[in-house]
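Every protein chain of the complex appears in place save one, which is left out.
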Amino acid sequence: MSRRVADEVFGEWGGWILGVLIAVVLPLLLRAPARVNLLTEVMILGLFATAYNLVLGYGGLVSFGHAAFFGLGAYITAIFLVKFSLPLWAVFIVAPIVGGLVGAIFGFFAARAAHLFVGFLTLAFAQMIWAVFYSFPLIGGVDGIWSVPIGEAFYSPITFYYFTVGIAAVCFLLLHFIVRSPFGLVLQSIRDNRMRSEFVGLNYKRYRIAVFAISAFFSSIAGVLYCMLNRGAYPELLYWATTGNALLTTLLGGMYSFFGPLLGAGIMVVLGDFFIRKTMYWPLVMGIMVILLVLLLPGGIAEWVGKIWTYWTTASYKRLRRSNDVA
Amino acid sequence: MSWGVLLNQTFAGISEAAILFLLAGGFTLIFGTLHVLNFAHGSFYVLGSYTAYTVVALISRITGNFVIALVVAPIVIALFGALIEMTLFRYIYRREFLYQFLLTFGLVLVLGDLVRLIWGTTQYSMARPGFLSGRISILGQPVPVYILFSIGMAGLVGIVLWLVLIKSRFGKLVRAIQQDREMASCLAIHVPSICTGVFAISCWLAGLGGAIAVGSQTIMPGLEVEYSILSFIIVAVGGMGSLGGAAIGALVIGLTDSFGVLFLPRLTLFFIYVVLAVVLLTRPYGLLGRQIIE
Partner (left out) sequence: MSKTKKKVVYAFLLCVFLVGGGGVYAVAAPPIKIGYVSSFTGLMGEDSTRNLHCWKMVMEEANKTGGLAGRRVELIVRDDKGVPADQARMARDLVYTEKVDLLAGSHSTPTSIAVGQVAKELKTLVIGYGMGSSPVIQRNRYFFRAVPHFTVQTRTMASFAHKKGWKKVALLNPDYSYGHMFSEDTGRWFTKEPGAEVKADLHPKFGCLDYAPYITKLMGIKDLDAILAGLWSGDVTTFLKQAVAYGLFDKIHLVIVLMMPTIEALGKEMPEGIYGVAHFYPWIPGEKVKKFVKAYYDYTGSDPGMEYNGYCSALAYAAAVRKAGTADTEAVINALEGITFDTPTGPMSIRPLDHQGTMRAVLGRTVYKPEYPKHAILEDFYMPDPAKFLPTKEEILKMKPF
């Protein structure tokens, strides 16, 4: 049992170690320490998008309500730290659990819904939550809650970056484990052919609830980190555009691969920052890019990269064989 | 709470519903016929507002400039919409919902910046013509003429549209495509051009809604997202693909907004989404909707 677990988690251990090394070393390669926050944002958005992809890519459901989990994570952080002066570790325990519970509720209602309606329902529920936080000044209102005291230690961008990498790495490991586990495989089978999985005796409704809960759990963690990054939580984090952003990130990077969303996050944040600094009309540029992406590159960058990788390795293999034959 | 205030609230709510009907009517047409959720719909509405303002400002010396603007602006938006349909939307009809959403999302960004490029971030206000500026007394309450005008216009347009859809040959073709697109194309109906036509009409409606609305509102950038989601809520509540549904949904939202402000202002927004959730759970296709999607 333990050996299997080890296989599943560390199966590509080479890749993981490399990834962690890159994450650790990256900030030192930057020209300016301020840019570290950019990398932190990449990690947070990458975590959020990967959690989102659990539902989208592996679950096969289009959710429009994930902003609720992300935003709730942020708001719980803000409320706990500002209004109740609770310690940070309490936030990291409560926020994901609350997020997971809310996710389960979303999942429960989405479970029976037909394809498109999963999106509509999750949108409606998430907007309900948004409306509450937007309308009541007691929990922030239009402005949100600011000046969140996250502790002197985290004011340094580098410290906070490594903290985020640590938390994100653990989350990625867990998510990867889940995806490779029997649960993840069942999930994909339900995604591929729901009727058949029912014939085999699987209760797809339970799986949908579970996948929403798990995805929400990790989305909330991303929300907590984001609140810490900005020292504040505000209603826009709960608005459906935030889910749209996660969706776009996932599709950009590729929803059929585990690390696709993280790749997408890297591209989104870095490109976004680049364009904002270069032109005042950056939404125009982003919009055009999105449109081009849809028209030309439906599988996302990951699929494109995957295709090139396959081609290159296959070609090399063929060359190798040919040279062996000749010799 | 005097009944005078209640009466005025009803008028205000119905006039808001009138504009929302024009907005949502277009949205539901696209959804019913082309099976696309056009998240960029609000952008056409906003473009309609700005275009109407520009027309009024350009020909400000001419009397009747407002009427001319109301005629010209929606047509401009309709033509622009037709262009967008022919160049972009054509490619996503068969694609999954995800990509449709993404494309329209990208379009929202582009059109939003287009507005900023052309008109900048300045606030504008479109002046109402003299004959629509006053108020009349209904049962002792002052009611602005413009409110009655909005209601009248929306009602008129709604009736004409309904007649076109039910009685005219074009309407028959549209309904045929709504029911079964493949079959319609087999029957030598030129589906693509009718689709363009429907999209153009939808944008015309959105543009008209925007043009009328700004007679009593500031013209500012950044409202397209709000209007897009509003049109979605109305259509989801009232009935997808149904014009009558758009009217009902618009009335529900308009009156809720209007009376909500009187009684429970902070809960109004929340309540609207609760209504949406309840409708989605109990009558998923909306109050008057038919089953269009699989």
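Letters A and B name the chains as they come in the text, with residue numbers starting at 1 for each one.
The rule we apply is simple: a residue touches a chain if its C-beta (ideal position, glycine included) is under 8 Å from a C-beta of that chain, and two chains touch if they have at least 3 such contacts.
The structure displayed is predicted, hence computed values, not measured ones.
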{"item": "Chains shown that the absent chain touches, full complex", "value": "A, B"}
{"item": "Residue in contact with the excluded chain [from B:Val71, B:Ala127, B:Leu187 or B:Val278]", "value": "B:Ala127"}
{"item": "Missing-chain contacts mapped onto subunit A", "value": "31-35, 37-38, 41, 135, 137, 141-144, 146-147, 155, 157, 226, 229-232, 234, 236, 273, 276-277, 280, 282-283"}
{"item": "Chain not shown, touching residues in subunit B", "value": "2, 4-5, 8-9, 11-12, 16, 116, 120-125, 127-128, 133-135, 141-142, 144-147, 213, 215-218, 220-222, 257-258, 261-262, 265-266"}
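The definition used in the following text is that only the chains that are shown with their structure count from here on.
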{"item": "Mean-CA-position distance for subunit B and subunit A (Å)", "value": "34"}
{"item": "Of subunit A, residues touching subunit B in the complex", "value": "62, 109, 113-117, 119-121, 124-125, 127-128, 131-132, 134-136, 240-241, 244, 247-248, 251, 281, 283-284, 286-291, 293-295, 298"}
{"item": "List of subunit B residues in touch with subunit A within their complex", "value": "88, 91-92, 95, 97-99, 101-103, 105-114, 116-117, 225, 229, 236, 266-270, 272-274, 276-277, 280-281, 284, 293-294"}
